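I have a structure here, written as structure tokens, and I will follow up with some questions on it.
The complex appears here without one of its protein chains, the remainder shown in place.
Chains here go by letter, A, B and C, matching the order in which they are written, and residues are numbered from 1 within each.
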Amino acid sequence: MTATYTPNEIMTVVAARALKNSDVLFVGIGAPSAASNLARLTHAPNITLIYESGTIETKPSVLPLSIGDGELCDTALTTVAVPEMFRYWLQGGRITVGFLGGAQIDKYANLNTTVVGSYDAPKVRLPGGGGAPEISNSCAEIFIIMPQGRGFVKKLDFITSLGHGEGDDHRQRLGVKTKGPTRLITDLCIFEPDPATKEMTVTSIHPGVTCDQIQENTGWTVRYANTVAETAPPTAKELEVLRDLHARTKRAHGEAA
Amino acid sequence: MTATYTPNEIMTVVAARALKNSDVLFVGIGAPSAASNLARLTHAPNITLIYESGTIETKPSVLPLSIGDGELCDTALTTVAVPEMFRYWLQGGRITVGFLGGAQIDKYANLNTTVVGSYDAPKVRLPGGGGAPEISNSCAEIFIIMPQGRGFVKKLDFITSLGHGEGDDHRQRLGVKTKGPTRLITDLCIFEPDPATKEMTVTSIHPGVTCDQIQENTGWTVRYANTVAETAPPTAKELEVLRDLHARTKRAHGEAA
Amino acid sequence: MATFASLSEGIEAVVRDGDTVAMEGFTHLIPFAAGHEVVRQKRKHLTLIRMTPDLIYDQLIGMGCADKLVFSWGGNPGVGSLHRLRDAVEKGWPNKLEIEEHSHAAMANAYEAGAAGLPCAIFRGYIGADLAKVNPKIKSIVCPFTGETLAAIPSHRPDVAIIHGLKADRAGNVLLEGILGVQKEAVLASKRSLVTVEEIVDDFGPRNLNACILPSWTIGMIAHVPGGAFPSYAQGYYKRHNAFYIEWDKIARERDTFQAWMKANVLKKNESEYAKYARPSRVAAE
Partner (left out) sequence: MATFASLSEGIEAVVRDGDTVAMEGFTHLIPFAAGHEVVRQKRKHLTLIRMTPDLIYDQLIGMGCADKLVFSWGGNPGVGSLHRLRDAVEKGWPNKLEIEEHSHAAMANAYEAGAAGLPCAIFRGYIGADLAKVNPKIKSIVCPFTGETLAAIPSHRPDVAIIHGLKADRAGNVLLEGILGVQKEAVLASKRSLVTVEEIVDDFGPRNLNACILPSWTIGMIAHVPGGAFPSYAQGYYKRHNAFYIEWDKIARERDTFQAWMKANVLKKNESEYAKYARPSRVAAE
């Protein structure tokens, strides 16, 4: 019965499942966009998708290649200017789930998308934070989608956006009232913050993945929750909808070329 | 050749003449609206009229009874929300001439539209400042249109909006970079600020008006400029356009009832 | 998601005694019908916020619904005084009314900051004006880059916003057009909200991609009240009833004529009263 699937597919499917029909999402390009639209096309038909380009309640039939894709605007309830998006909609506290990812993540789910190396003389200059510094603190909670590997580091070169800081009640001590990263969804497993220390802790392992694999792809000593579930594999339906979405997207972007 | 006219008509005509085709006006209801539209319908066809309700480049065929009149919106280039109007358009420094008036004025053209008597136990509670406190300082210059009489007082009960303060360079000392009231147009004469003291000083007297009349209707000792002109009477054309405008307005407001 | 209800159910659900209530509409789309329902439901001790308290606030104040008014211009537009407001401020009838007075710029910025989730707004304001001396809510901050002193005011975060919109669709999204005022900001800044609308449509249909639309999930309740902005106006539906604004001056001048009018026209009526002022559909260039 179980279909074969790629690591990227299970990561996307797992993220989609975590989304509710009543959620208002601040969606980024890539995996968050795929997961959000998969949720919309399966169990959460009325989920609200907002992209930082200003498009509110957008229902794209294909995935956008950029947040400014015309498809997002054409299918939106309305589109607002970018200052309004960041003031009334993000900072206004209307978003239930924001998605983030990055080049580097640490065990408290702080993220780096700014530089590898020193800021003033970087080894690799990454694109920068974009909306992340405020998304991380303005949304009620944050889901991070990132394939595991060398980006899972012991210490970030630069904190682009706050996760759980140094752990414990660090967010609260900084005056932040939102939950921060409540889920880190990778191609291998799901991490959730330990209720006390806030260290990201494995709560579910994807089918066929071993603890060794998880540790090999993580730069810190991985902790596990008392009860660790096995992630339910993607259903045939989930895979069908996701693959259709990607196929439509590929056709559409090809045509536009 | 000279037509007969009312004191209100010459006041409006004189105000209209002071406006240029290139001006961007922040228009209030009443005499400012009549003067602005008279200018638009005579010598300044491309003058830009903005009302604080958000209507930009409006070309009403009849005078609005309120700043929210549908006529203003229907004939505007576009209409923006009120926060944007006060932020981008007024505070943004895009207005060349703002109009003000009030229940009381002093010799430095400070205005009171707030209370007669004390603020906490007022004898007469007036409507309040509305946009005036910021109009007075954000527009490049201010024209005040007010019939002379008991509102021309020695001392205001309350300063709703800054004119020239206590005179001299008081505006600059407060950090205000705009000119403030450059013209006070009444039913009897025109006052302009003395270049040094900034006291409002008569520079032109309307036909048939005496200095005694002006003084009787002013609560301070009136000063005159070295050269005082006689105001040119309204032309037949000016009166015709103004009266047509008022007649159209009366018909339209009657119909809407 | 917005809940559809009758006006009386809507007011019952969203407005509580002692609430801070913003009924907005900058001379356009004033929620008269909703205000009348608040009077009928005898809400008390309200703090009323509104840039331009006009007839509807005169009525609420005269009927003793309000303890406090937060405002920037309190007059009958194009006509003169609000006699009930004056009577309350000058004579304490029917009760003493506390006032918190701002400028338009301050009020607009306070709504904007409220919608933006900020505790305060900053703007270049009140310079040389006495209002800053009598309103302790007007403070200042210093720009950390230029040293300029800017006015600071607390943002508006009302318990309830009540506005009148043009159309709602079946999903409960609300469309506004024309003079927008601060209504979108008022709803986004408030904990609860009620929107009365002229019309409920299946779908808004083709429209500007940047049309002013409040999504359903930002709105508490929606009541279908055609004519609900009368005697103010609804863009594309009906015009302002200017004669009534003039007539109000006479009605409200004395306490007894005011009370008689309110009894006959508000207390003894209900929301269906407004339907006669509505026009069924959009008329070109109205």
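One rule holds for everything that comes next: contacts are C-beta pairs under 8 Å (C-beta built on N, C-alpha and C of every residue); 3 or more make two chains touch, one makes a residue touch a chain.
These numbers were taken from a predicted model, which means no experiment stands behind them.
Taking the full assembly into account, the omitted chain touches A, B, C.
Screening A:32, A:54, A:101 or A:167 for touch with the missing chain picks out A:54. Note that of C:120, C:134, C:171 or C:200, the residue touching the chain absent from this view is C:120. Here one chain is not drawn; of A:77, A:159 or A:222, the residue touching it is A:159. When the full complex is taken into account, the listed residue touching the unshown chain is A:171, out of A:17, A:40, A:171 or A:206. Contact between chain A and the unshown chain involves residues 29-30, 52-55, 64-70, 72-74, 79-83, 85-87, 90-91, 110, 114, 119-120, 122-134, 136-138, 158-162, 165, 170-171, 174-176, 253-254, 256-257. Take chain C: the residues that touch the chain left off the picture are 116-120, 122-124, 137, 139-146, 148, 150, 152, 154, 177-178, 180, 207-212, 235. Not every partner is drawn; the one left out touches chain B at residues 24, 48, 56-57, 73-74, 76-81, 87-88, 91-94, 138.
Keep this in mind: only the chains that are shown with their structure count from here on.
Relative to chain A, the most remote chain by averaged C-alpha coordinates is B.
With centres defined as mean CA coordinates, chain B is found 57 Å away from chain A.
Per-chain CA centroids place chain B at a distance of 28 Å from chain C. Within chain B, no positions touching two or more other chains are listed. Looking at chain C, one finds that residues 112, 185, 212 touch two or more other chains.
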